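A protein chain is absent from this complex, but the other protein chains hold their places.
Moving on, here comes subunit A:
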């Protein structure tokens, strides 16, 4: 269970404080693969970063008793001058992976980077980068994976593989994802949270959520 309790979050701008959430309380249900839907600037990424503990609310608290991944976006934590392998080790160490060598092998296999794994990430195409980022997170045993638009860059084959991996893990793991591509969302998710004007609404049925979102 992830719960937000009285969360207030704002950013300071030249025009005063811009509130994303005001005194928001919400429980994110477990056991669902959830898509977060909302228009641009509604605060999807902010919500994501709050859930992951990358940022902290100005007031209130986020409680979470699950093993939750970092928000897996294209470039998080990946240094362009380091090789795929070195980046993998770095991420593994930070997250406390027990067997780093085994983890390296898994990521290499899953991301299908072959010998490119030993080259600096700056030489990678965007598809390769997203594969590496996604593989780094899926190869770790998390309870919840936070996926931020990463899958949209991979090709059809990789998407199939990613979905397969998530399905295999779906007995004890879930995904929360942000994407503007409805096909991606339908592929990975079964329910939705619509984010509108600082309010969250959970829809058990994905299609209903998408309809509500498109009607906004």
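In the analysis below, contacts are C-beta pairs under 8 Å (C-beta built on N, C-alpha and C of every residue); 3 or more make two chains touch, one makes a residue touch a chain; residues count from 1.
The definition used in the following text is that contacts and distances are computed from a predicted model.
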Revision key, fill the gap. Omitted chain per UniProt, picking from "Stage III sporulation protein AC", "Nitrite reductase (NAD(P)H)", "Transport permease protein" or "GvpL/GvpF family gas vesicle protein", is "Transport permease protein"
**Study point:** Option from A:86, A:112 or A:190 whose C-beta touches the chain left out
**Key:** A:86
Point to revise | Of A:29, A:53, A:109 or A:127, the residue in touch with the unshown chain | key: A:53
Review point. Which subunit A residues touch the hidden chain?
Key: 11-12, 49, 52-56, 58, 67, 70-71, 73, 75-77, 79, 81-82, 86, 89-99, 102-103, 106, 139-141, 169
